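Let me give you the structure first, and then I'll get to my questions.
A single protein chain has been removed from this complex, and every other one stays in its place.
Showing chain A:
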Amino acid sequence: MDYKFPEQLFPSFYNLGPPDSVSGFYAGSWGSYDRVRPQGGSGRLSSWTLTAKHQPRGESWRHTEPAPVPLLSPRKDLENQRTALTSASVGFVHIQMENFFLDHCYDAFGCMSDLLGEKFDFSGNKKTHRRSDSVQMGHVKRFLHRMNFKICQQSYESVKMKRYSLLMPDVVHVVPPQLLGSLLHEELTDRRDGLLFPEGTTGGALAFVPFSPQSDARRGCLVYPGHQGLDRLHFHKVALQHRRGSSSSVDADGSPFSFQLKGSIRQISCSSLSPECCVGVRSDYFCGVWKFSERNEPRLLQVVETSEVATCINVSPHILGEVLVASESGAVKLWTVGKGMQAVRTEDANLYFNAKSPWRWCEFSAHPRVMLYADRTGVELTDVRTNPASSHTLFRISSAAECRSGERLVLSRYLGDAHSFHHLVTTQYSAYIMDERFPGVPMLKWDHMMESPPMSCHVVPGSSPSGSGEERTTKVLLGSHFSQEITMLQYSGGRAEACSSRGPPQALLRPRESLKHLPVQIPHRLDTATNRLSSPAAGLTCIQKKSGGDECLCVLQLTAAGDIFYQILEPEQPDAETSRPPAAEDEPQHQQAASAEQLPPELVVADTSSDEDVIGPTQCVQRVVPETPERSPMLSMDSEDSELESKSRYLKRLALQVVVNNEPELDRGSDLEASVKESGNVAEDVAEDAEEPNRVEGTVNGSSRAVPPRRRSPVKLSSSSLVTWKHWLQKLMHVSCDRKSHSQHFQVQTEGLLQLSNRQASEKEHVQSLREDLKSCMSRRSLLVDGVASAPLRAPDVVPLPNQVDEEAWTDRLSRRLTVSWQGEEAWRSWWKEELGMNREEKMQALRRKRRKEKEAKRAAGGRLKLTGSFTSSVSYQSALDDLSDLSGWSSATSQMGWSDREGRRMSSQVDDFWENATPSTAQNAALTPTPTVTPTATPTTTPQKAKDGRGDQQTPSRPPTFSSSQKQTSYPTPTGPRRNKRSADEYLNSLFASQV
């Protein structure tokens, strides 16, 4: 039916000329219909149906997993040059020049070294070859030897070398450093541009050839580059295991059939003319063709070497053994394998305007002798039969295709599988479907909205409604290089109906974003994994399965590190969404659990032990840590756990529904929180190891129940994928560890420098026994309890405590203060109050009260009032006062009835010093105090008491004073110093406390 041309096309203007230079904001083609056209017209108005060019609804395809899954275990790759080369700064150029001087020293210093070499003696042996006219250069040799290691330049600097470099910086170089630097900078800039947009990788280096495409495309051969530097071609038989509702996977069993090539593989082009399949492989200067079939092993047919860099290879979909090769010189050759090459077209310049690009591309078209020739400015169809070849424009960057200024063609692809006359042309902004029967006007245009331009593409042919099953749109998958994006575009039509795009572009998953779906990694592993996963994409292909209701798409993506990731998409079933009871939704979980149950537990155990072998003993210890990355997948692998988990999910959903529906009046936020809590409790009762994010997700789903729920992509990886990921990451660590051990470091012997003599043996033994304990604990799934493990280790570590400090023995002021300060801030504060004499009045009042009571008691006893009695009582009062304030040490000053100004100043300066040096917080005091016996635990218990005491002190002045002011003045002439200082000191203290509190 491909021969039918649409009866009516969508109307459009045909504008010739360069694209409009209207710059500014561009919003894509979202939300618009673009054009409509009547269908089945000339009937009644009511029977008119219209079709839009951009139809808002397309098929919705859903991921079965939230992250792509690695297909193969990771292998070593070359050092990731990407990060290094993205910066071509001056400092970076210096490093590169240094490397050049070291690696190609003869090129850098050859001439001068020939001249100077006679006079320099590098043997380093002073005694044997002592010549009078030669300079000893032994230290230079040592210096150069040290350059092999990464060392600190400061500590290993050589004064002699500095002198040399000062003496002859301008004579030793063959190429002057300034010139070399500028050339290198230019080169590095070019390289960086090349890495950001590597033209060579256009087309992609991943292909899948299905065996027997008529029946089912589940089995086939995956052709991909592997090994370090992607220079080994692999043919790997793979099979897609997929059953709707259960976990799907791609099996890549058996070892691949591989060929070692001379250069890294840039593009792989496949065409399956069953039963034989032809594979064209392009590296920079070599192109090769292999042939294989389901039964026959891959066989190399022919290899050609190109004089220029080859930019494109394409295997004919019509005739086996015909290959088109384009190279940078602008020559396109038709290569009939075994017969030779025929030049098809040669262009020195770009087609339509000077885009300054040597990149050329070629494709086959619907006619076996009409080729498509493309560069950055457009596409031409070239008829090979005539000589010189006649050609006409298929597509050009112009306003006819509504291009934007600056738009350049990035990739062109013949969509022979989907429609024999259709070509896909992509630019950095848009994707166009061109029909070669109507050249010049795009049949369809999308804005693909990708970050970086699409470098590879795969088309999944759709099916017309007349065929078996429902109508399926044609899907175009575009893959970019640097950002790893895959975008799926859908369109239908092209035969009896005009082409129309369906739905918005859909972004598929990227490997670099998969880490967030995996258990948390230890930082250094995270770095390695992130680097590896974010290496740019290098190819894209798809396995399609279209048998009945079990339809699925498996999208495979190759990264530059040589890893292949796959993601499986299923069509969303609209009827299942609404009618399906919640229990049915859990069916897959149960199935999964059941399948997990069938797994023999020995398998799992064997698995872990093998992993431990891979990782090495250090990883063993880490396994006990609960956050260890691999632990949680292992848990969920357990059959009981997964069953519990599925149950818990179901219960969670139920709990959510109840909570949300019963309390509609509640505040939304608290409602949500409550439901989270409650669901969490329920979940925890059932299964203790349920994950937190899942729980929250469930709640959100529950609360937005008012809208008909659309089935979303799952938020959690299935257990089998988690296991795959776990193995992959472990292998990756192993591989990257291997690489690290190769790198050289300048080693300094530190053995025995900081070790005690006799403790080594016991320590080792102990660690050994601890490991054994740990292992036994792990096997018993019990905790490593303190008593089992740590007691023997702790014993020798006991440090003898210093003797207890007798507080009474230390009676000087400082010791007393420090002792008090151990009892907390209140005690310390009161001590200072006492010391500064701020509570003197209170004390005096207290004493007066006491004395009055005594007097009253005597009076009540009936004793006569004696003069001597009164006299002695006043003396006793004085002594009592002294007794009371005896502890403070202040009393001595008080009893002397005088305070010299000098003394007061000294005192206050002491206080100042104290404040400067220490703060009254207990922690600080603990650090200051020389008495470690005073345990810090005492502090909290004493503090409230002191606080109470303080309150008691404050209460006392509320009682009415009974002494007259005159008596007070005569009896206690307060020294001027303290009185003057009292108020200020009080404020001072308060302010200090305020700052403390």
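Brief remarks on what is shown
Note that contacts are C-beta pairs under 8 Å (C-beta built on N, C-alpha and C of every residue); 3 or more make two chains touch, one makes a residue touch a chain; residues count from 1.
Rule of thumb we're sticking to: contacts and distances are computed from a predicted model.
Here one chain is missing from view; checked against "TATA box-binding protein-associated factor RNA polymerase I subunit A", "Proteasome subunit beta", "Small ribosomal subunit protein uS7 domain-containing protein" or "Very-long-chain enoyl-CoA reductase", UniProt names that protein "TATA box-binding protein-associated factor RNA polymerase I subunit A".
Only one residue in the set A:G138, A:P275 or A:G406 touches the chain that does not appear here, and it is A:P275.
Residue-wise, the contact with the chain that is not shown comes from A:S420, picked out of A:S420, A:S501 or A:T819. Only one of A:L351, A:M371 or A:A400 touches the absent chain when the whole complex is considered: A:A400.
Annotation for chain A: contacts to the undisplayed chain at residues 1-16, 20, 24-25, 27-33, 35-38, 41-45, 48, 50, 52, 56-57, 273-276, 293, 295, 317-322, 366-369, 385, 400, 416, 420-421, 437-441, 504, 707-708, 710.
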